[in-house]
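If you scroll down you'll find the structure; I have some questions about it.
Complex shown without one protein chain; remaining protein chains in place.
Let's look at chain A:
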Amino acid sequence: MKQISLLMKILVCISQVPDTTTKIAFSDNNTTFNTQGVTMIINPYDEWYSLVRALELTEAGTAATVNLVTVGKADAEPVIRKALALGGDEAIRIDTDSNDPYVVAAQIAAYAKSENYDLVLCGKESIDYNNGVVGGMLAEMLDMNYIGFATKIDVAGNEVTVAREIEGGEEVDTCAFPVVISCQKGVAEARIPNMRGIMAARTKPLKVVAPADVQPLSQIVSYEMPPAKTGVKLISADNMDELVSLLHTEAKVI
């Protein structure tokens, strides 16, 4: 068996998303997400968990290289620089934009194919489109294993041990490299970039790569806001029988 631990090369997939407190609005007859006044941030799962765990693995001497990749136009650069301020050796921006997860995965796969990454980390989902699809697609395209919803990632020798969420509990798996893992809470503790990191990030390489020729397989044609709640019905604290009766006869949930 090939001993790869010291040479381990990690790719962290970073997406940029609207800040969680953003008020969501659409324009052009509900066909476009209105980005006016919206602050973009690193997708929290990518920032807090995948990236930090990758950095911990380099600090522990397990990994040699951490590359960051984002599929996005030039407007994604501030966010990828922010990610570099936390750590990582080099960032790659694939110069196209899409909200079709197939396109995103195919673009990352086209780049990663010749780079021989041992470990590809992504987040459990992007908090904007809530797909959770890119990681699994990427694994198929790169012919790698895939473990979703990791809560703990440990590397020993040429094997990774992953705790992950399953239906109604947790499972511990082991797997050989290369592997794609999607990360969630538990994998690492969020870090705050320090001044040294921010300075260093300015001079770290940010490579812009031309996109591969990939046709989208889906398009978002329009958006809709959920119907507004008609207003809360207040029930007196002394009348829980009424609440139970409303839940039965009106809401029909019990």
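Definition applied: a residue touches a chain if its C-beta (ideal position, glycine included) is under 8 Å from a C-beta of that chain, and two chains touch if they have at least 3 such contacts; residues count from 1.
Rule of thumb we're sticking to: contacts and distances are computed from a predicted model.
J.: Any idea which of "ABC-2 family transporter", "Fis family transcriptional regulator", "Electron transfer flavoprotein subunit alpha/FixB family protein" or "3-isopropylmalate dehydratase" UniProt assigns to the chain that's been left out?
T.: Options "ABC-2 family transporter", "Fis family transcriptional regulator", "Electron transfer flavoprotein subunit alpha/FixB family protein" or "3-isopropylmalate dehydratase" considered; the missing chain's recorded name is "Electron transfer flavoprotein subunit alpha/FixB family protein".
J.: Any idea which of A:L7, A:A60, A:A156 or A:I220 touches the chain not displayed?
T.: A:I220
J.: Taking the entire complex into account, which one of A:G72, A:G87 or A:G132 touches the absent chain?
T.: A:G132
J.: What does the interface between chain A and the hidden chain look like in terms of residue numbers?
T.: Given the touch definition above, chain A has residues 18, 20-21, 24, 26, 44, 48, 100-102, 105, 127-141, 145-149, 161, 165-176, 179, 184-186, 216-226, 229, 232-238, 240-241, 243-248, 251, 253-254 touching the missing chain.
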